[in-house]
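One protein chain is absent from this view; the other protein chains keep their places.
Now for subunit A:
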Amino acid sequence: DTWISTQKKIHSQLSLPVYPLQENRQFGSKMTDSKYFTTTKKGEIFELKAELNSDKKEKKKEAVKKVIASMTVGKDVSALFPDVVNCMQTDNLELKKLVYLYLMNYAKSQPDMAIMAVNTFVKDCEDPNPLIRALAVRTMGCIRVDKITEYLCEPLRKCLKDEDPYVRKTAAVCVAKLHDINAQLVEDQGFLDTLKDLISDSNPMVVANAVAALSEIAESHPNSNLLDLNPQTINKLLTALNECTEWGQIFILDCLANYTPRDDRESQSICERVTPRLSHANSAVVLSAVKVLMKFMEMLPKDLDYYGTLLKKLAPPLVTLLSAEPELQYVALRNINLIVQRRPEILKHEMKVFFVKYNDPIYVKLEKLDIMIRLASQANIAQVLAELKEYATEVDVDFVRKAVRAIGRCAIKVEQSAERCVSTLLDLIQTKVNYVVQEAIVVIKDIFRKYPNKYESVIATLCENLDSLDEPEARAAMIWIVGEYAERIDNADELLESFLEGFHDESTQVQLQLLTAIVKLFLKKPTETQELVQQVLSLATQDSDNPDLRDRGYIYWRLLSTDPVAAKEVVLAEKPLISEETDLIEPTLLEELICHIGTLASVYHKPPSAFVEGSRGVQHKRLPGSAGSGESVESPDPGAAATETPPAVIPSQGDLLGDLLNLDLTPTTTTGPPPPTTSGMQMGAMDLLSGGLDSLMGDESEPLGGDIGGNPAMGAAFGAAPATMPASFNAPGSGGLDDLFDLGGGVGMPMGALNPPKAVWLPAMKAKGLEISGVFVRRAGVIQMEMTLTNKAMSVMTDFAIQFNRNSFGLAPAGPLQILTPLSPNQSIEPLNNLQVAVKNNIDVFYFSCQYPISMLFVEDGKMERQVFLATWKDIPNDNESQFQIKDCHLNSDAASNKLQSSNIFTIAKRTVEGQDMLYQSMKLTNGIWVLAELRVQAGNPNYTVSSISLKCRAPEVSQCVFQNYEAVLKN
């Protein structure tokens, strides 16, 4: 054992420079390769040909170097193929490598000649020198010529069993290469099994490469069950993990991340063996380890001590990633953004490491800012605000804007800080820096939404800056504020009038806001502003060709002229508060992205299917544990599979989203005979839609409907198809810029009937310009899904088609509705009445989901016989009974009964007990499920506000929905 000497001694030793330079660093200052790049004279190819065929070895080598140099600068030297291949037989390793390099580049363009090289390859694969054997098998795999691959099989088989691990690890990768060229061949030759055997190889590098190759192959064959991971193989991988190179560790960790442990104990033991990797110097190893831990942690019980330990262990390595190179920092930050959304507790004390440094690259600054807001809490808000204020005075415009926006987000997120945030924003407005002022006004609008009637004192300051606002978003925000608080702003009318002058030059956003604001003003101060409101209504309806603006204008106009009191209720209705957290990633996507930590998907915050070609069919990754519900959905539903349902509409495998993604949405449009519309064919309505629209869009440019304002639904029923899809299309490009096509005149639809308002189901920004809003209604015994499809893009959309994903009540477009789909259990995450829809046009397929009121499913013959009711009530076990309270219901039992009847809830009997009316009711769902109800209403006391209800049903899952429907009907 040797012990450290004293410091004094050390320094006397170290005063001399002790580190000599390595000799082999001083490459070729005299003789460099650059000379090969200089010859560009005529007849070069000819000369090279002669040199390549020279007898002198040195000359040959020089010539090959020249050829490679030409290749490197992009010259075509493929004409020299036979001559170069002739040089392949050499004992000079450098020359051999160059020839191989040449082959990789040109073999594809000269497949016939490439065969010439095969013999040498086969021979080299048996060379006594393992370097040559490996080189040959490595290069052969890179020659992507079909004809060569069959010759490759025998050498590859030998190399996979080679005595030298260097050759074996190279051969393992070669299997993946070969699979990429000819998958069938690889399977037929049994290479996959050999590759699986290599997982048990004694050499860790071979194991790592085998794992990498298998993972790569499995990725392109998601169903092949190639990586048949079980506790034994996992154990082998974990052993190799300790011994292989940093890259091998990444392959193994990424592979482990695909495994789902059987129980929490296995999960914990894997985590314990993976955590040491968090101390690896390579950031990529750390991130891959974090991925495994984040995934397996899901399975650990939260009260487990180890769970807490693991959480604590994750924070330091994540923080250290921020000292890596900027690009790696960026990847780390994008991933931390996901991690703090999934498990905020990990980094909640680490706020200050995300403070922005002056010399951080802009992409790092913006990401840090985002994470700062996510971590902001009452405990650290003072520090955060001080920082944000600092950033807001920087010079980089994008960064400054984001900083100002961040202050607003803090105000909304941390209520205690709101006041401080508002005053900070006011300070920033005082700087008069144009974009700072505008950004501040936009966020103050949001703060008003969150805390109404609290900070209105600042309005005066805001109004002072009215003139400097030139961005639509800021103008719209300011106008909204003036309209919303019109009663407190003395000169609100003047302010709004000033915007009105250039009405037609404003962007739509501002125009819409101005219209609404002036209507609000009128409703608040009707006497002085009559002229103003008339002016804006006429600007919006008569002088504008923007359909949204016109529609809104007409709606207000009608509303104001028919019933000003109702108008007031509608326009000045209380608005819902905005939510605290914005920009949150939708939970299922977040789960998927957590499974992809470290990859491009985690950087883009998009699922791989969104940017990788051919990955549509690939299963979306889910976190374990929480994915329990997903698994139960996956189990094929025997009822659905057996019924008459065409498989194209209700696939029997894969998770729900997966189903949608796999659907073939090609409409049967122009080819073949037009399908009969009344034959009950599943796709009838859709065919009509897609076929009919093309022609309509092409030659019409005037509104067909004409009856603007009469019926906001503007529906059109197509033929006799049970599900109608009224649609209005706005197709720029044909005729005027913003021509509105109002399709159909509402055939078979009671015009002016009470129609619930449509909700936006698919915003345009998510669907490349296609906006879909809709509503469900039940009319004359038919469920109708009314949709408005609006083209907000620049080009015409065609080839529309629609499909529904498998859903609880078997809704399908224009199909027979009596599909008996038993309710599968455990669908609690998604509401039962959730409908996943896919709409396709010429651009892409878009997916969205919407909820339909369950009352739509109540059929007209839902009235049970008294005797049957009694028997059924007794027959249904008490476990299936649910009790609910309905508050604030002011109806007596008769009124309630009438109201309910209109939505197909039938009263069978009524009795009065101790001043309480008991109504016995029944309803039947489209799929044959009966729901029985006992509704208790306090008789004789219309002011008594609580009723209660018991629901009994063989499928108790629906009870919640039914109750909500009761509540909705009775309170309406």
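In this section, a residue touches a chain if its C-beta (ideal position, glycine included) is under 8 Å from a C-beta of that chain, and two chains touch if they have at least 3 such contacts; residues count from 1.
Convention: contacts and distances are computed from a predicted model.
J.: Which one, "Auxin-responsive protein", "Calcium homeostasis modulator 1", "NUP43 protein" or "AP-1 complex subunit mu-2", is the UniProt name for the chain you do not see?
T.: The UniProt record for the chain left out of view names it "AP-1 complex subunit mu-2".
J.: Which of these touches the unseen chain: A:L101, A:L425, A:A567 or A:I949?
T.: Result: among the candidates, A:L101 touches the missing chain.
J.: For a quick check of understanding: of A:P165, A:P452 or A:G625, which residue touches the chain that isn't displayed?
T.: A:P165
J.: Which listed residue (A:N53, A:T233, A:T260 or A:N282) would be found touching the missing chain in the intact complex?
T.: Looking across A:N53, A:T233, A:T260 or A:N282, the contact with the absent chain belongs to A:N282.
J.: Have a look at A:C153, A:A183, A:V353 or A:A895 and name the one touching the chain we're not showing.
T.: Of these options, the touching residue for the absent chain is A:V353.
J.: Please identify which residue in A:N119, A:T245, A:Q378 or A:S561 touches the non-displayed chain.
T.: From the options A:N119, A:T245, A:Q378 or A:S561, the contact with the absent chain belongs to A:T245.
J.: Touch as defined at the start, partner being the missing chain; which of A:P155, A:P204 or A:G774 qualifies?
T.: Of all options in A:P155, A:P204 or A:G774, contact with the hidden chain holds for A:P204.
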